[in-house]
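I have a structure here, written as structure tokens, and I will follow up with some questions on it.
Missing here: one protein chain of the complex. Every other protein chain is in place.
And now, chain A:
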Amino acid sequence: MERMQQIVGRARAAFNSGRSRPLEFRIQQLKALERMVQEKEKEILAALKADLHKSGPNAYSQEILGVLRELVLAMEKLPSWAAPQPVRKDLLTMRDKAYINYEPLGMVLVIGAWNYPFLLVMMPLIGAIAAGNAVVVKPSEVSENTAKLVAELLPQYLDKDLYPVVTGGVPETTELLTQRFDHILYTGNTAVGKIVMAAAAKHLTPVTLELGGKSPCYIDKDCDLAVACRRITWGKYMNCGQTCIAPDYILCDPSIQSQVVENIKATLKEFYGEDVKSSPDYERIVNQRHFKRVKSLLEGQKIAYGGETDEASCFIAPTILTDVSPESKVMEEEIFGPVLPIVTVKSVEEAIEFINRREKPLALYVFSNKKQLIRRVISETSSGGMTANDVIMHSVVPGLPFGGVGHSGMGAYVGRCSFETFSHHRACLIKDLRWELVNKLRYPPGSMEMMHL
């Protein structure tokens, strides 16, 4: 308890000293992060390989590219993001200065996840630093190599007091959550999201929760199936299905189900070759616990393709399940693995109804040539974000906020949205002490005349 208190206390004292506020300081820290990513690329890729069996190219494009892009964006845009924003005035305030001042919140806590362990601590960290805060970083202990590396590297490149890294498991995180923060960004699952929010409530700390859920993927009969299935295959099986915005399950008409299976099969062979297990580009399940969990979802299901597993290496082959019952276990929880159930529906109405009966997902996907159908799916459903005719991609558009709704989360970040999430939007009105005459109208006694002005 004391250790946590000390670390957090030191960071808060460092924040109170004011040194994280000047833009030059923040940009200098971001530059140092950029240097860190470039200089330590090898070490970062090695850690990701050790944790998730990610190949170099995969790890680079999944985790490093996004971080570098976010750093560049933040460094370039920070002066414009941080500038006070004048607002429209009315008759009474015409002579005054009215604007929104963007100020740091103070102490931010970033709790990372294990599936993109580097990306998911770095992205929030960049936004929090850009907004002028002190940041406590808690990487996921499940991806232990990356956690260890982050704990070693950050103090080498950043201000040691302002941005401490705390490692550990559930007990350490629980302890950390008893401390008072000014914002908490948590990436992980719904159950722990509730725990984080309840802990935050004790201190009235605002939270951004990036959670998950079952992201549906509706395939209309009228679409280029080969292209659709190729894109879906890419998004579903990257990182061995362990992506919060992976298409979790497919909804389609029974008449195209077998075509969908054939197309995905063909794409899988193209991507990973005949022997998936020996492809350097195919990842593994992060640990035994999740391996067992995902494997158990296959029980009693019709396996149209794949299904092979190897416990020793936490390998689960890319798998497709057909004619899945909505009540089965694989349709209850977020799969977070390389298992793709297909649930058949007879119409887009049925698909929309199916989606709306369930918790709001983090992402929603629809494939169709019909613009009207796509418009309808968007308008009649709710989700954190969505992409039509592709998967994943809405998360890389710089101007789009990335976040969930309902059980898939609250708040958003990435890009400018990060800066705004981690800033306090302070309303400022500066009047003059003169011109008191105007104020006479509002003072008692009984100025009913003013009402009618």
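Just so it is clear, contacts are C-beta pairs under 8 Å (C-beta built on N, C-alpha and C of every residue); 3 or more make two chains touch, one makes a residue touch a chain; residues count from 1.
Operating definition for what follows: contacts and distances are computed from a predicted model.
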| Which protein name, taken from UniProt, belongs to the chain you can't see among "AL3B1 dehydrogenase", "glutathione transferase", "Rho guanine nucleotide exchange factor (GEF) 37" or "Dynein light chain roadblock"? | "AL3B1 dehydrogenase"
| request: Pick out which of A:G56, A:P155, A:G168 or A:G307 touches the chain that's been left out of the picture. | output: A:G56
| So which of A:K49, A:R293 or A:K431 would be touching the chain we can't see? | A:K431
| said: I'm checking contacts with the chain that's been left out. Which of A:V108, A:I232 or A:A412 qualifies? | reply: A:A412
| message | Can you say which of A:A13, A:A83, A:V170 or A:V396 touches the chain missing from this structure? | response | A:V396
| query | If the hidden chain were put back, which of A:A13, A:A83, A:V170 or A:A198 would touch it? | reply | A:A198
| If you put the missing chain back, which residues of chain A would it touch? | 55-58, 60-62, 65-66, 68-69, 72, 76, 87-90, 92-93, 98, 100-101, 103, 105-106, 182, 190, 193-194, 197-198, 200-202, 204-206, 209, 211, 223-224, 227-228, 230-231, 234, 270-273, 279-282, 356, 367, 369, 374, 378-380, 382-390, 393-403, 405-407, 409-412, 424-434, 436, 439, 442-448, 450-451
